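What follows is a set of notes on a single structure, which appears directly below.
One protein chain omitted, others in place.
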Amino acid sequence: MSGNTFGKAFAVTNFGESHGPAIGCVIDGCPPGMELSVADLQPDVDRRRPGTSRYVTQRQEEDKVEILSGVYEGKTTGTPVCLLIRNTDQRSKDYSEVAAKFRPGHADYTYLEKYGLRDPRGGGRASARLTAPMVAAGAVAKKWLLQKYGIEFRGCMQQIGDVEIPFEGWEHVPNNPFFAPLADVSKLEAYMDELRKSGDSCGARLRVTAINMPVGLGQPLFDKLDAEIAYAMMGINAVKGVEIGAGFGCVSQRGSTHGDSLTPTGFATNNAGGVLGGISTGQDLEVSIAIKPTSSILVPRETIDLNGAPTQVITKGRHDPCVGIRATPIAEAMLALVVMDAVLRHRAQCADVLPPLTPLAASAT
Amino acid sequence: MSGNTFGKAFAVTNFGESHGPAIGCVIDGCPPGMELSVADLQPDVDRRRPGTSRYVTQRQEEDKVEILSGVYEGKTTGTPVCLLIRNTDQRSKDYSEVAAKFRPGHADYTYLEKYGLRDPRGGGRASARLTAPMVAAGAVAKKWLLQKYGIEFRGCMQQIGDVEIPFEGWEHVPNNPFFAPLADVSKLEAYMDELRKSGDSCGARLRVTAINMPVGLGQPLFDKLDAEIAYAMMGINAVKGVEIGAGFGCVSQRGSTHGDSLTPTGFATNNAGGVLGGISTGQDLEVSIAIKPTSSILVPRETIDLNGAPTQVITKGRHDPCVGIRATPIAEAMLALVVMDAVLRHRAQCADVLPPLTPLAASAT
Amino acid sequence: MSGNTFGKAFAVTNFGESHGPAIGCVIDGCPPGMELSVADLQPDVDRRRPGTSRYVTQRQEEDKVEILSGVYEGKTTGTPVCLLIRNTDQRSKDYSEVAAKFRPGHADYTYLEKYGLRDPRGGGRASARLTAPMVAAGAVAKKWLLQKYGIEFRGCMQQIGDVEIPFEGWEHVPNNPFFAPLADVSKLEAYMDELRKSGDSCGARLRVTAINMPVGLGQPLFDKLDAEIAYAMMGINAVKGVEIGAGFGCVSQRGSTHGDSLTPTGFATNNAGGVLGGISTGQDLEVSIAIKPTSSILVPRETIDLNGAPTQVITKGRHDPCVGIRATPIAEAMLALVVMDAVLRHRAQCADVLPPLTPLAASAT
Partner (left out) sequence: MSGNTFGKAFAVTNFGESHGPAIGCVIDGCPPGMELSVADLQPDVDRRRPGTSRYVTQRQEEDKVEILSGVYEGKTTGTPVCLLIRNTDQRSKDYSEVAAKFRPGHADYTYLEKYGLRDPRGGGRASARLTAPMVAAGAVAKKWLLQKYGIEFRGCMQQIGDVEIPFEGWEHVPNNPFFAPLADVSKLEAYMDELRKSGDSCGARLRVTAINMPVGLGQPLFDKLDAEIAYAMMGINAVKGVEIGAGFGCVSQRGSTHGDSLTPTGFATNNAGGVLGGISTGQDLEVSIAIKPTSSILVPRETIDLNGAPTQVITKGRHDPCVGIRATPIAEAMLALVVMDAVLRHRAQCADVLPPLTPLAASAT
């Protein structure tokens, strides 16, 4: 009811605040018998870790994941997997100004109104830092889905601020600090350097995808696979828009163009983005999301204080000039969690009637 | 788990198929003591009913709502409210062709793969007809939210196919068959007439909004108000994209522009779309959705049959050339259901700590 | 949240009031592809139907089940199955006295305090009549579990009022109106005839069991199979106690006696009642429940009216002198729903790791 659990069959309960003793999550429903160690989780967590380039926040968090339960002799036991990340870089900063004013674009005002009090340290529970345990949980899902079905998840940057990023190939993504599918990122470097100097921030548009998807995942009303994806993506800090397949482009398409033809070797196109009627088609999942500019900026902003009196606020400290950059591994993880949950739920209802989930070419021939 | 229930505190369980004996829903969690009769539900259901203009499907369904439970002497009792709509216009059509081929853009293939069988009559469970009970349930939520907080929900068309629709005023919406906020819809009429003649279909973009919103609704992780909205909207048949506030426009915004300033009389702008950190700000909720072109068209399409052999399919029958048109009352209803659920959930946790939910001007002064 | 849904994977949402237009339920999560018709449901519903002997209420309800959705060409489609039972014997009785006084042992007072109003007709939502849709839903589960695993459910009477009923054999149960496992029920007939003449009522103790149980069902914390059974049984109207296996008898047992030894051919005894650590052992489930005396009696009772003033009340009308009698098929149905839910949930998490669920003898050899 309070909503800190993501998923129903692979249910991840998240806890913690940005500057409390620790953050973490509990995964309930992990299939037993899978080999699992910290080494499976740390690489993805490190991909979203702060302080890895000059284009992201310089906060230095080790983000070391501990597995507190659910694994025995290196294998999952089917009992809850608790993942813990200690907060190490909690600067003994003075939060009195942040506590006394509402920062535009932040959740300061809404948290205070909802709960009657709030933890102002580093954004408290509203911090994007709380996505780190989800990335770790997503890594568990990714491993299982890869082993079981060969499903893989990938994300890349499509646009940063005003700069559209052409897609040259997935192989470039790990080679630059922007998760850009591009060989030469000098233009992005220049753009980001200038942005940082201005003290301002910018938005971003990301693409996330899943390949080797089985057919048949998703509960048509209302837990459609695409509805679950939209929920997961819009739940990531700062996301303001979600598209599946053709997305908003479908508005000006004709039905004769949009509807993907079926052929003996598979669908001819993928305007659907891999989902029809809320159920996976076996095509790649294609998702695009919009991430708003970082709200913590050095440019002075008009606001009010706790008494409602007008004032100004500047957010000092170490902040990402484009939070969208570190969102790529987060979006991948959330997509993996959605697919994982859908697989387990599908098995509950349909395991006995159907042959193993298969892609179109195999099943339709 | 199987996903046919929408909401947690105001939980609506949907049932039925397009051409079965009846469709309907059960509302669990409706507050007791509210006056309720069919007269409260029928107007919204009639707004989405087929056959009301030449621009929508000519299927003639009365869509008469019956209240089977949960109301005694004209008041809700707090027990489940079952709403039933009998299917009256089930033409004794021959579905053998539809049953033997997969229609592009439809859920034929995915349902068959998921369940091992499917009901081909009128799209079965995948039909947009299943939104009718949600519109009725949404009307219950709308009535309660209006009485209790003065919250109102409105929707209008922003674009049909290639035609962008300027916003002239909400008062025009009920006066034309397109839900267009526009005095003169002759251009739309001409566009739609031509489209219908071509046997093809087009997409649409809608706006839905809630006014007089209280502050403090939404569960920040993960059942954020915007995440729930995205889930609800993407769960409507044919929706491929969802935006909150600035939406995809935020990608090229600067932080200094996007973050809405707070002033003693309220927020200066609404790029947030009424949600910060997953919690309502008290501003209007602003949501935009993209709806794909109708998949049932007269233009012949390439596809495969049940044996995987290539073939063609034409979808005869009575279909909406733009399903987006009738989606306006559906989107309003789904938004109302999200807000209703958020209010009840908020009360569970926070009822004792806080003063009654209030908008910014009042609370911050 | 409002609790009118039973189960998570095989989720049954119940609706209706005793004297409203209809009662019913929606089953969400039913596996697809199972043959299902009203003929599968009606026999169990008829077993709990009123008016079948002089030892139960003479209310004449046909209790005809209709299937409104989820079945196509005689097979379940995997979509929600709505089961409807019209209320036919709604006597135009004067409920003003019942509405003005609180009947001892009834939910009159608690409903009014909880909801601020109540439906006094025939007990409204608190009527045991609301178990009829659960019996129908249980019949769906029974059919599937029998086909899939050979699991069968049986119930019988162990005690009526002061009369202990020796167990002579299951074959007697359908041959007498008391569900007694006894050839000669003349003693029970005499007891019940006398009770009825006195205008009073009595309690009962029932046994319910499941045979051919698979090993491995149940979620150890907290949705243990026995915890779910206790929840299901205590949720039946008038139940005040639940035992699994040795039950309260375990208090004076020694550990050396209670713990069931394992042998190469199976467990030597069944003090566990078929559950260890919340997970099924493959032995028969053994459950015993206590049902309180009917609260509607002709004997005058002290009570208060709506103003809190002392008064007396007599409950006229057609009532069961021992509600426990008709509870046998209800308890069987609820046990079937618990097992069904546990099977589907088990498949979600463990389907890929394990061989098909097997009983001890087979698996341990």
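Of note:
Order of writing sets the labels: A, B and C. Residues in every chain begin at 1.
Keep in mind that, in the parts below, a residue touches a chain if its C-beta (ideal position, glycine included) is under 8 Å from a C-beta of that chain, and two chains touch if they have at least 3 such contacts.
Predicted model, so just to flag it, every value in this text is computed and none were measured.
Note on the undisplayed chain: of the listed residues C:V38, C:A99 or C:C250, the one touching it is C:C250.
Among A:N14, A:T131, A:N237 or A:T328, only A:N14 touches the chain that is left out of the view. Here the missing chain is touched by one residue of C:T5, C:T79 or C:T328, and it is C:T5. Residues of subunit C in contact with the chain left out of this view: 1-6, 8-9, 14, 102-107, 109-111, 113-116, 125-126, 130, 159, 161-162, 200-205, 215-224, 226-235, 237, 240-264, 268, 271-273, 275-282, 290-297, 299, 301-304, 308-310, 345-346, 348-350, 353-354, 357-358, 360, 363-365. Within the complete assembly, residues 1, 9, 29-33, 78-79, 148, 220-221, 344-345, 347-353 of subunit B touch the chain that is not shown. Residues 1-5, 8-9, 11, 13-17, 20-24, 26, 28-29, 32-33, 66, 68-70, 72, 75, 77-82, 114-119, 121, 124-125, 344-345, 348 are the ones on subunit A that touch the missing chain.
Please note the rule applied: only the chains that are shown with their structure count from here on.
Averaging Cα coordinates per chain places subunit B and subunit C 38 Å apart.
For subunit C, residues touching at least two other chains, in rising order: 1, 9, 29, 32-33, 78-79, 344-345, 348.
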